[in-house]
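The full complex has more chains than appear here; those shown keep their coordinates.
Order of writing sets the labels: A and B. Residues in every chain begin at 1.
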Amino acid sequence: VYKQWIPNTNFENASNWDKDRIPCANDVVLFKSNQEISVFVQSTHSLTDMYLPLNGEFIMAPGAGFAAFDGSWHPGCDTGSAVSFTDAEKYKWHDPALWHAATSLEDLDQRKYIFAVDEERVPCQYDDVIFQPETSFRVNIDSSERMIHLRSISIMGQKFTSDAALAEYMQRSSAKLQFHGNGTFQVTNARCPDKSGCECGNAGEHRQICAALLGDSGTRCPVLVCKDPFQPVGHCCEICGATISLEYTPGFDMRQYQNRILHTFLSLPKYAGVQMAISKVRKPQTSRNSVPLIQIVLMDDKMGSQTGTNAEQLAEDIMRDIAEHGDSFGIVTGTVQVATGSNSSGQ
Amino acid sequence: SDEQPRMTSERGNLVFHTGSTKNIEFRTGSQGKIKINEDDLAELFSQIRKNKDEILEVKRSIGVLQNVSNQITLINSKIVSL
């Protein structure tokens, strides 16, 4: 899976400025003196005054730069004010909300993102991580496990598939502005060697991932309308919908089975509003001698009493398919858990 | 506009353009240096000025020598013509 980092620290990104706009020529542009930041500049900006941080960099794309302000009028820039670059320290590697995931680079480009449980929205050990070319960024890689395992990592158009090359890059001053925190990357250039799938490997970071997602001030999961919502393995909050847990044999082929569900069921118009996440997980409560299982999480876009009913239907379809053909896919048994609006307190 | 002094990236080169009448200025504090790769620009500039001063001095010395030389030439020609 490809995971692409979403936030950037580009000069032209209005959301990076406290006034939610790119500074005007007559503004005073402020970077805090202790702000450690890498800023990609895509075009030329006229400026009156700009305070630079004590440690930072401005990377200039072709044609980008800075010019003196000639005093002429610019549309929408009547009165100059102080415009500050916002704090970029807050962006955490382990925040699931800051990543896009897709199964191919083309899908990433076309914004065809995949759905996953929260732990797996953060890069997994066999994922390719992409920081988009022509963007600067700053990411906190504090990690309770200290080591972040990846297949590869691409930074400003340069792809790193070996620890040696990446370690060399991480010594550069740019890298020190892009990454901060105690984590270290290990890139293997290896794909998941098991056709039945591989665990993501982020279970040890579960607390950190959920803290980043929900905010440090404790649990702020959304209020759910279904009765007996449940929490899929690797997810931070309880959900309405369905999960199927599969026991499998060594013959199970994750990719093949995933394609079967996609083509046989999910492509049906009636399931257009259903999202599916499928992955190999290990139940945390049975941590000793626990065996991995295949978890399928299904959520739909139905509201009120209909919440989860579409997901439930799909789960039933999948279970029927397993009863008929499960052997041929290497599936031993499947168990379903469902929470819908229609079974909520008998309304 | 293009006439404003500016710093821009051109095909990977970093270019400082002054406008036709405007300046680009680099100002350090009293103890700051302007360095070009490993060279301290202030030292190079003081060497330029020192060279200029020494050339002046050298020219004065040469002027004196030319006077002496002219006088001696004159005396010699007189002696020779004795």
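Definition applied: a contact is a pair of C-beta atoms (placed from the backbone, for glycine too) under 8 Å apart; a residue touches a chain by one contact, two chains touch by 3 or more.
What you are looking at is a predicted structure, and each value in this text was computed from that prediction instead of being measured.
K.L.:
Having one representative of every chain kind in view, what are the subunit counts of the entire complex?
P.N.:
A x1, B x3
Throughout what follows, only the chains that are shown with their structure count from here on.
K.L.:
Taking each chain's centre as the mean of its CA atoms, how far is chain A from chain B in angstrom?
P.N.:
A distance of 60 Å separates the two centres.
K.L.:
Considering only the defined contacts, which chain B positions touch chain A in the complex?
P.N.:
Residues in contact with chain A: 1, 3-12, 14, 19, 22.
K.L.:
Per the contact definition, I'd like the list of chain A residues that touch chain B in the complex.
P.N.:
44, 46, 60-70, 72
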